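Note that this complex is displayed minus one protein chain, with the remaining chains in position.
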Amino acid sequence: MNRRSLLLPLLDEVLERRGGLEPADVEGTARAAGLPPAVAWEAVRFYPRYQARGVRWLLVDEPVVRGRNFEKLLDALERAAGRAGVEPGTVFGYGLEAVGPALVVEDGPSRRVYAPVDAAGIERLAAGGEPGPEAELLPRELARGGGWLLEEAGKLPAFPGADELISAVREAGLRGLGGALFPTWRKLEAVRAQASEVKYVVVNGDESEPGNFKDRWLMERNPRLVWAGAALAARAVGAGEVIFYVRGEYDGALARVEAARAGLEKEGYFDGLKTQTFRGGGLYICGEESALLESIEGKRAEPRLKPPYPAEAGLFGRPTLVQNVETLAHIALIAARGAAAYRERAPKLFSISGDVELPGVYELPLGTPLDRVLELAGAKKPRAVLMGGAAGTFVKLPESAGLPLDYDAPRAGGDSIGPGALMVFDETRDLWAAAEGVAAFFAHESCGKCFPCSLGTPHLQALVWRWRRGERRRELLEKLFLALEQGSLCGLGQAAPWAVRSLLERFEEVAR
Amino acid sequence: MTPRVQPDRVVSTVCPYCGVGCRVDLYVKDEKIYRVMAREGPPNHGALCVKGRFGLGFLRHPDRLTTPLVRREKGGALEPASWEEALDFVAERLAQIASEHGPDALYFVSSAKASNEENYLMQKLARAAAGTHNVDHCARLCHSSSTAALSRALGSAAMSNTIEEIPLSSVIVVTGSNTVETHPVIGAMIKKATRNGTFLIVADPRRVGLAEVAHLWLRLRPGTDPVLFGAMARHLVASGRYDTGFVARYAEGFEEWWESVQDYTLEYAGQVTGVPAGKIQEAAERYAAASAAAIYWAMGITQHNHGTENVQALVNLAVLAGQLGKPGAGLNPLRGQNNVQGAGDMGALPNVYPGYQPTADAAVRRRWAEFWGAPQPENPGVTMTEAFESIGRPGGVRAVYLMGEDPITSEPYQDHVRAALEELDFLVVQDILKNETYPYADVVLPAASFAEKHGTFTNTDRRVQLIRPVFKAPGEAEPDWWILSEVGRRLSRLTGRGDPEGWEYTGPDEVWEEVRRGAPNLFGGISHARLEREGLRWPCASEDVPGVSVLFTGGFYTPSKKARLLPARWRPPAEEPSGEFPLILSTGRVLYHWHGGVLSRRSALREAYPELKVEVSPADAARYGVRDGQKVWLVSRRGRIQATAWVTDRTPEGVVFAPIHFAEQPANRLTKNAYDPTSKIPSYKQSAVRLEPA
Partner (left out) sequence: MSRVPVVINGVLVEAEPGETILNAARRAGVEIPTICHHERTGTKGLCRLCVVEMAGRGRPEPACATEVAAGMVVNTESEELAALRRTVLELVALETNVEHDDGLAGWLEKYGADPARWGEPLAGRRARQTIRDNAFYLREYDKCYNCRRCLDACGEGIQGVWALAFAGRGAEAGVTTVFDLTLAEAGCVFCGNCVQVCPTGALVPLEEISLAAGGLL
């Protein structure tokens, strides 16, 4: 049986054509996608872009701006929007931490993104002008220092054979760079071992972890390398189709990924492999691999219970390799340059933002000590680094200056490089404000499936808010930490307390 | 779950509506049922439908009959009477008419809503106390053609599979059944199986609920079923896809059958049925190739003037494909009433004693004569439809005893039925509620409902289940078994047939013990005590074995142990649409109502579906100037009724569909009293009508 049409692209098509969604449209798309209308309705009521809301001005909410002047900007925005008769609000993410603060002007399903903006820019917006430079794409100069991943791919590697590729990936020591750091060869092997005639490769380009923008960079500036890695992986595991899931808000990345796909298709690179670019649902949870699969299937992006893992029963119940954008780029590099050369160089992308002179995407050897990285980026008097992202931890400086940024060393202290975000805060910043942003983020992004996360994250947000205003309920926070971390169904809820907890445990002065 | 109201008690019993026989827990407070919960395990596995869940309001409806009524003189009024008087009156009148006109002037209509024990007693009343085989029940109107064909061809007329086997069928064929509305719990199970990979073929002129999820929907022209299924079978043989081993071992009559389908090519079937030949071919091949394929059907197959042929065509197909005798493979008539299986099992039929022992067999008659100590009549009984047709004719029926039957709404050609009832010398109506027939009665006997008595029901997959009283019957109403035993004792004394003391029972369990002794092969192993623990399927010959699930695993129940292939030819309907009456009227049920509406329309279900809606295709609506929601007249040669038009593509062009539940808008005022010659089932699915805007 042919795979059915996918719901979200069908909904997007109607949305684009008609500017909104009527029940009859939803019913029609549901039938075309082979889903009960109720399932399509659930999707419409889940993904933000299907809820038409007219013109809105949205301040991008992320930990760096939270640590700085978020409240003032928001105040300015609310006043200006009030005068203009426009709905103000906030929105998470966009991968613009390195160039923020950022502002999104949303008009129904379309939007424009500006960064950096300040209070004056907001005034200009209210007066009918532009609030700042447009930021559809990350500026090219954010790539710092060049490197294998940051150089645009030239000739793409040929497929060396499944055994060869997988053993090279194994030898290279590559791990999943979406943040989980799971050995990549094992996933490849697991999917390859499945007997199914139909298998999928899904590229996880739903980079929604605050502080991370290296996947965005790759998708915008080097998408051919990612497609190459995906195609190699597909051949290695025996998949006939690759679906590239691009974060819903990354309009520029989406266009470039699709352009690269079309180009490679034309060049014959895919050689019979089916490929599709997929606009993601536009929520953090879509990056959780099983939730991502649900969203491709047209359902609410909610994490599945595991087992079964996607390698056994993934997209439409078929064995599926889900890999992060950067991981696949690395696979292409390994195929092109060999495992030994790769291992020697051990390249890794880091997204560096905050109080540094040169924020941007850095390709650095794994294991580079934290202080060396901060020095390269031009950090002055760094006090803390929020490492990994919102699902990360505050690392204290100078105490942790020598921490090697590799896969395993940070874990000893309960930290992780995650996808490679480093949000730097100097001693003038309000770390509690940043933590408050993180807590707000999780409360907003909880999908609503499991009880601890859907009920616990709003209370985490409230407790952090109250703490910052003097009402300190450590015992309740500790209870929530436990319930969230040990009780939540997926990584979102499990990681929700980490940043707040690390702040409480490591920064006595703020914990007092 | 914590109910909002603490129950005084929770009673586990069986839903009174359809043949699925769902087990329910009834929550009772202050003698009121306020919550109905499904029980886990067979047959319903935790599920219910709207009728069982929310449709029990009739139990406490003011229309309940609460006291015996007697019409003391012809033309007088029905007046309250004591049980003594009413029972004596019934017995005396029956005995008097039998002595004047012979026992065959009496007719006994049993009830598929009554318990097994009560059905047993009703046929015992006819055979032992009155001395006639004139007993029947409403299966005459629903599955008598299934019974006729299946008994003849396979030796047993029940479902060959169980509900639990639904997920085991890799192909399911549903034909002439709007399962999701008429057997909703089974319908949902078939839908679920379909979601889990079962290939579903629906053959139905109407876009019934299952057609929406079917992989193949064969929208055949009404009544062309034997051609469709004949062509499928012919194709299997012609293309070498039939199960030669199975046929060689288990079938007889192949040559004669093969001769009879020579013209039923796929192309011919395509022309006759309107289904593309390719689809017929695919259906046939998928059905035959399935690891296990089951056919389910209901009134869309049976209620035709060639209903027996329709069922035989299904039998032929299943036998040729070898889709019988293994789990998930079989022939499954979905039985309508909660105890219609049991009513037949208990011998509430003119041609068989309990356990399907044929009355035509002198040895069988001798056995029962001994068993009851009452001479057994040699005259064959007549069917209920024949009995009603005979009223007023020489040698016809003169007295009718109705238990839980409302012929004015259920028989075809209502005006004709009314006239016949007027002509009766004597009519007994024994029921729980006032119905349409009740004003014609000479005696009205108020009965207890399912929730007010003990006994057993047998569901569509042959599962015998205990029912238990929830509360006391209202007023002086008494259980049917008690009433029948009281009448039986009196009649036996008056006719001198049998031993009046043979009518003394302490309760339904004692009646059941008599059933076990009378039909040990089917029921010998089933006791009320065993049923306290679990429902049991017949056949179950001894207490140390479970009941049989899959029928025909070791051959068929015919004398030769083989299945009989028989010619099954299409016949034109008794009334072809033409000229003044250009549309085919098909009648049936909807989700929210039950048959004549006596029960469902006296409950909350009434609000969900208050009045008659007739389904009209968009093309016919345009042709006859009818808008959706508009009042229309449906007119046949026999009468007219008003309805609200529902313009929908559920019904095909040229066919209107009217549900039968509305006494004020009785579809059976329109239907023709034409019958299948073998089973005497009325041809409810094809009457000629016209549509007029009202």
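The chains carry the letters A and B, assigned in the order they are written, with residues numbered from 1 in each.
Everything that follows uses one rule, which is that a contact is a pair of C-beta atoms (placed from the backbone, for glycine too) under 8 Å apart; a residue touches a chain by one contact, two chains touch by 3 or more.
This structure is a prediction, so every number in the text was calculated from the model and none was measured.
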Residue touching the undisplayed chain, where the options are B:299, B:400 or B:591: B:591
Touching the absent chain in the whole complex: find that residue among B:101, B:192 or B:221. B:192
Touch with the omitted chain, as defined above, among A:300, A:348, A:383 or A:501: A:300
Residue among A:378, A:398 or A:448 touching the omitted chain: A:448
Residue positions on chain B contacting the omitted chain are 1-5, 27, 29-30, 32-38, 40, 45-50, 53-54, 180, 184, 188, 191-192, 195, 213, 591, 604-605, 607-608
Name, in rising order, the residues on chain A that touch the hidden chain in the full complex. 23, 26-27, 36-39, 41-42, 45-46, 283, 300, 305, 443-452, 454-459, 462, 476, 479-480, 482-483, 485-489, 494
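Heads up, the rule we're going with is that only the chains that are shown with their structure count from here on.
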Distance between the CA centroids of chain A and chain B (whole Å) is 62
